[in-house]
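Heads up: the structure comes next, in structure tokens.
With one protein chain withheld, the remaining protein chains of the complex are depicted in position.
== chain A ==
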Amino acid sequence: MTLAASHGFLSPTGVEIAFLLVGLATFGAALVTVTTRQLVHAALWLVVTLGGLAVEYLLLTAEFIAWVQVLIYVGSVVVLLLFGLMLTKAPIGRSPDADSGNRWAALTVALAAAATLVWVVVDAFRTTWIDLDGPAEGSTRATGESLFQNWVLPFEALSVLLLAALVGAIVLSRKARADADEAGRARPNAGKADTDQADKEGAR
């Protein structure tokens, strides 16, 4: 690109500095999410990670994606995860068996993948700049126009998929409830858990 001539490697712009700082916070929160031994804390650090990603979307001028991220991920997915932790009676304090025995193999694989990906990506896009000036490419108007002019059919198919997922989640909960009624007089909480999950899915 011709833009490359007007940019220096060692003169970051304000947007780049902000992106870097928020990115560091996001990456640190992600690391805590996958390493902490307190299960509820992992969900709460996931909120920080997802919120940081929303800020990164805003810095990339994709405002609609950013607000969808806040609404769906921070608003509903994390709440669902916390409900799941609660219904599976996750321990509140530190749980010693949060990590499985193959964590060193996992660490090796993850570090190798990170080194490879970062090397390839940096090598490939060393002289590529995103032009963030001018009208925002990710404004709600631009996103809506492209979504409802070019992507209408996948959008409608997606609503069918969401309906199928909704019905599937309810069916999974209902079938388990029939089992629980036979087997579980000893655990009266099980039926209530079903109802909670079904309500949760229905609300979504």
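Note that in this section a contact is a pair of C-beta atoms (placed from the backbone, for glycine too) under 8 Å apart; a residue touches a chain by one contact, two chains touch by 3 or more; residues count from 1.
Heads up, the rule we're going with is that contacts and distances are computed from a predicted model.
A.B. asks: Given the options "Fumarate reductase/succinate dehydrogenase flavoprotein subunit", "NADH-quinone oxidoreductase subunit K", "Phosphate transport system permease protein PstA" or "Protein ImuA", say which is the protein name UniProt records for the missing chain.
C.D. replies: "NADH-quinone oxidoreductase subunit K"
A.B. asks: Under the stated touch rule, tell me which residues of chain A contact the chain that is not displayed.
C.D. replies: 1, 7, 12-13, 15-16, 19-20, 23, 26-27, 30-31, 33-34, 39, 42-43, 46, 49-50, 53, 56-57, 59-62, 64-65, 68-69, 72-73, 76-77, 80-81, 83-85, 87-88, 90, 95, 97-103, 105-107, 109-111, 113-114, 117-118, 121-122, 125-126, 128-132, 134, 137-138, 142-143, 146-147, 150-151, 154-155, 158, 161-162, 164-166, 168-169, 172-173, 175-176, 179-180, 184, 190, 193, 197, 201, 204
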